[in-house]
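On to chain A.
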Amino acid sequence: MTSRRQLLQASLTLGALQLFPGMSHAQAKRLVFATFTGSWEEAHRAVLVPAFKKATNNAEIILDPMLSVDQIAKVTAARNNPPIDVMLHDPGPALTAIDQGLVENYPVATSANYKDLIAEAQEETGPAIFFQVVGLTYNPDKIKTPPTSWKDLWKPEYKGRAGITNLNSTLGTGFLVEIAKMFGGSESNIEPGFKALNDLKPNLAAVAANPGALATLFQQGQVDISPGNFNAIQILKARGVPVEFVIPKEGAIAFKTTIHIVKNSPNRELAVALIEAAMSPDVQTKLMQSPYLVVPTNSKVKMDGEIAKVLAKDQADMKKRFVFQDWKKINEQRAQWIERFNREIKL
Partner candidate 1 sequence: MQSSPEIVSPHAAQSAQTAPASAFGLKLQAIVQRYPGATSAAVDGISLDINAGELVALLGPSGCGKTTLLRIIAGFVAQTEGQIIVGETAIDALPPNKREVGVVFQNYALFPHMDALENVAYGLACRGAPKEQQVARAQEMLELVQMSHLAKRLPREMSGGQQQRVALARALAVKPRILLLDEPFAALDKSLRLDMQIEVKRIQRLAGITCLMVTHDQEEAQSMADRVAVIHQGRLEQYASPNEIYDFPRTLFVNQFVGNANSLKGTVASTAENQVGTVLVAGVSLPARLVSPSLKVGDSVWVCIRPEQLELRAATERIEGPGLKGVLTLSLPQGPQVIQEVQLGDGAAIKVAQARASNQTMLSSGTAVFAQLRDGSFCQAYAYV
Partner candidate 2 sequence: MSTKKSLPVTAYPLWLASPLALAMLLFFITPLLMLGVVSFYSDAAMTQWGSVANWAKTLDGFGLTVLLDTLWLGVQVTALSLVLGFALAWSFLRMPARLQPLIIFIVMLPLLTSVVVRTFAWIVILGRQGIVNNFLMDLGLIEAPLKLLYTRLGLVVTLANVQLPLMVLPLITALQRIDMNLSDASASLGASEWQTFKKITVPLALPGVIAGCLLTFSAAITAFISQSLIGGGQMLFMPMYLYQQVSALSNFPFAAAISLTFLATVILCVSLFNMLGRLSRGYANG
């Protein structure tokens, strides 16, 4: 009886010690990779993480899915002790992160895979590991005639069925710039874009907080048409959710996604290992295949399958078909736009 009691006490004491950090150092070693929400997280969890573990003899890694802007906020708040080791950025936030000195240059000289990236992807501040393509996403069960233009979103028949994301995401901001252009504006004249968004209100079923959330709205049948990320819907489609992607006649919005080592990261070596894995032809090939369909940046990876069919035959073709935006200009005004979006698009 006594011995059982003592045993219990001893184990409780040990348990209590476990409660307090600092007594175990296991957590400090974990590499934190801030990926994007939704399909990106799933793709990275399924393909990139195993490759990383293999390369580093099972080092611990945590995926922390969030928007680029959130990543920057988190790192800015704790520069000396960043909560993130590796960041993933769309072009706009990437510029911000570099400007604010949040990232460290990639050791390109010693990299095995860097030199194989296509020229556009070779950036010392952080190499691009994939391209994102934004077009129109719709539910083929509900919308029988596939949309062909961004303008289709405004069709009265889609009343209460369209979705967009807010401007915190690159998708949302890119979409705003694109429709501004469509209605006669540009990166420096966003007015027509906001006007068009206001006109879109009756059609809006939801404003998602991020692209991942937008994809889930299709999953739940909550929206039937929206601007969407090519990749975001592929996993859904593979699961049998009725979604289709089309490139509007105005052209799809495209941007490259760069990966960065966060300055002051205590896990620099692991960070390099992760980025190296992300650039590797092996990982990029796997990510290019169904259901992820991620557009590769490694020149050794040849585009084929669904990507070649729907998006582009190769990287050169891509550059022709896609619209690239001026993120430097966008960045200067983005905070104001977010503010304005908050005020105007609120129902």
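As a selection rule, all candidates are chains of the complex that A comes from, given by their letters.
The rule we apply is simple: a contact is a pair of C-beta atoms (placed from the backbone, for glycine too) under 8 Å apart; a residue touches a chain by one contact, two chains touch by 3 or more; residues count from 1.
Note that the coordinates shown come from a computational prediction; the quantities given were computed from them, not determined experimentally.
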| item | value |
| --- | --- |
| Single touching candidate for chain A, where 1 or 2 all sit in one complex | 2 |
| Of all residues in chain A, those that touch candidate 2 in their complex | 67, 69-70, 72-74, 76-77, 160, 165-166, 168, 204-209, 213, 220-222, 335, 338, 342-343, 345-347 |
